[in-house]
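Take a look at the structure set out below.
Only a single protein chain was left out; the remaining protein chains are all shown in position.
Chain IDs A and B follow the sequence of writing; residue 1 opens each chain.
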Amino acid sequence: MYSQGLIGADGRTEETPEFLARFQKRIDAEEKIEPKDEMPEGYRRTLIRQIGQHAHSEIVGMLPEGNWITRAPSLRRKAALLAKVQDEGGHGLYLYSAAETLGVSREEMTEELLSGKAKYSSIFNYPTLSWADMGTIGWLVDGAAIMNQIPLCRCSFGPYARAMIRVCKEESFHQRQGYEIVMTLAQGTPEQKAMAQDSLNRWWWPSLMMFGPHDADSQHSDQSMAWKIKRFTNDELRQKFIDATVPQAEYLGLTIPDPDLKWNEDKGGYDHGTIDWDEFWRVVKGHGPMAKDRIKARKKAWDDGAWVREAALAHAEKRRARKIAAE
Amino acid sequence: MAVWEALLELADDHLVLGHRISEWCGHAPMLEEDLAMPNMGLDLIGTARTLYDHAGKLEGKGRSEDDLAYLRDEREYRNCLLVERPNEDFAHTMLRQFYFAAFMRPYWLAALNSADATVRGVAGKAEKEMAYHIRHAGEWVIRLGDGTEESAARMRDAVEALHIYVDELFDSSDAARMAEAAGVLPVRADLRDTWERTVSEVFAEALLEQPKAAYAQRGGREGIHNEALGHLLAEMQVVHRAHPGARW
Partner (left out) sequence: MTATTPLWEVFIRPRNGLAHKHVGSLHAADEVMALQSARDVYTRRGEGNSIWVVPSAAITASDPDQTAENFEPTADKIYRHPTFYDTPEDVGHM
C-alpha cells in the first residue's frame, strides 16, 4: 500500500537553509524525529498525509476481506479471516494514533476520508468476487504491503516507525494464511484451481500498482527519500516483490498473467510487461470499480455509529458530574 | 436423543452468535469496537469448534466440525432463538451479547465439574471469556441506557425486543436433560437466579427495567426458528456447499 501515500504530498517548506541543513544532519545521522521536535513544515505535512493515507488504507482494507467473513467455507478459515481483518483494524488504529502525535485528530482524518479528500491504497477499490480472493489478497496484497512496510520500521519519524514495527509483527501471519488458502485451492478440485487462477489473474496487476508510479514519474519521492520517510524507491520494491512472488506462483502451478514476464540473467531479476497506468490513475483518482461503495460503507458505519459515540461521551460526562457531587 | 445432541445445541448457539457478531467487522461505531467485537466472535467460534468436534466424535459417524456446521439446514440447527436475532443496531447487539454471556458464565462455571473431560476443558476457558463478555457488553448497556435520550430509547427498544427470547435459555431439551442426568452438562433452569442478578445489577446502573410478563418465544431446540436463521445459514454455507467434498 502505501507508497501511494505520497501521491500529491507537498513537501515544500519555507524554512531557512540553515534550519533545513540542521534537520537534514539529524536525519543523516539516523536520529529519530519525535513529535514535539522541531521539523520542517513540509516534513510534518508529508507525514500527516502519508500516515493518514496508510491508516485509511488499513481501514478501507477491512471491507473487501470483511465481505467474505460470513461465507468462509470452513470454521478454521472463518476464525483466521476474522482475526486477520481485525488485525487490519488494529493497524489503522495504531497509525491514526501515530498521526495524532502530529496534531491532527482521528475525527479530522476520518472526515477527510469520507469527503474523498484523503486517498487510500487503490488496491481496495477492486471487488472480492470469490473465496480465492481471500487467499490472493493475503498472499499478494499483504505480501506487497509487507515489502513496503518493513523499510518503514526504520522511518525517521519515531511514532510511525514504532507503529510499523507492531504492524509488521502482526502482518507475518497474514501473508502465510493467504498463501495457504491459495495452495489448498491450487491442490484441490479443478473448480477450486480455476478459482485460484482467476483470482490471480484479477489481482496480479493491481498488486504491482500498489507500489506506485515508476520512479521516473514519482515527483515526491526524492524529498521523502532524503528525509528517510521512504527508504526504497517504488521500482526497487516492485522488483523485489516480483522476484519473490514468481517462484511462489510456480510452486502452486499457477500462471502469472503477464506473457512478457521473464527472467533477466543480467539484472538477476524478472522483467515484466507494461503496467496499465491509465487504469492506475483512474483508480487512484477515485474511479475504481468499488470506490463509491467503499466510502459509502465507511460513511454508513461512521454515521450510524454517531449516536453510540455521543452516548458514551454523555455518559462519561454524567459519571464525572456524579463523582464531583460525591466528593 | 443423546448427549452429543445436547453438545450440538450448545455448539450451534456459539457459532450462530459468533457469526452474527462477526457481521459487524469493519462497520462498528468506532475503531476500538472493530477490534472488540471480533474478539468476542473469535471466542464464540473457538468454543463452537471444540464442541462440534466433540459432538461429532460422540455421535460416532465420522462427521467433522465442518460437516456439522455447513451441511445442516435450518430445521436441523438447534440454537436458541436469542442468538440468531439480527444485529439491528449496536444496542440490540450488545444486549444480546450481554444476555447470552450472563447465562453462559454460570453455565460454564457449573460445567467445570462435568463428567466429560472435553466439556471441563471448554468450561475452563469459556467461563473467563464469558466473564469478559459480560463486562464489555454490560458496560455498553450501561452507557447506552444512561447516555443520551436517543441511546436510552434504543436500549429500551432492544430490551423490549429481546425479552421474549430470554426464557428459552433456561429450557432443557430432551437431549439436554439426558446430558444433565449424566452429569455432563449443568441444569439450565438452575441458572435463572444468577442470570437475574447479573442483569438487574447492570440494568440498575443503565436505568433500564426488565419487562414483566411477555409471551416467551421458543422452538430453537426443535429446529423451529425465526426466518432470519435461514438467511444466515444460506450465506454461511454457500461456498462450502457449492463444492461438495472439497477441502478448504
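Please note the rule applied: contacts are C-beta pairs under 8 Å (C-beta built on N, C-alpha and C of every residue); 3 or more make two chains touch, one makes a residue touch a chain.
Everything numeric here is computed off the predicted structure, so don't read it as measured data.
When the full complex is taken into account, the listed residue touching the unshown chain is A:A312, out of A:L102, A:M134, A:I181 or A:A312.
Within the full complex, the residue among A:G66, A:G90 or A:G288 touching the omitted chain is A:G90. Across the entire complex, the residue among B:R143, B:R188 or B:H240 in touch with the chain not shown is B:R143. Think of the hidden chain as still there; on subunit B it touches residues 30-32, 35-36, 39, 132, 135-136, 139, 143.
The missing chain lies against subunit A, touching residues 34, 36-38, 86, 90, 93-94, 97, 100, 105-107, 111, 162-163, 166, 170, 306, 309-310, 312-313, 315-316, 319.
Heads up, the rule we're going with is that only the chains that are shown with their structure count from here on.
Centre-to-centre separation of subunit A and subunit B, using mean CA positions: 35 Å.
Across the complex, subunit A meets subunit B through its residues 59, 62-63, 66, 69-79, 82-83, 85-86, 89-90, 92-93, 96, 106, 131, 181, 184, 188-189, 191-192, 297, 300-301, 304-312, 314-315, 318.
By the touch criterion given at the top, residues 15, 19, 22-23, 25-32, 34-35, 38-39, 41-42, 45-46, 48-49, 52, 65-66, 69-70, 89-90, 142-144, 146-148, 150-151, 154, 232, 235-236, 238-240, 243, 245-248 of subunit B touch subunit A in their complex.
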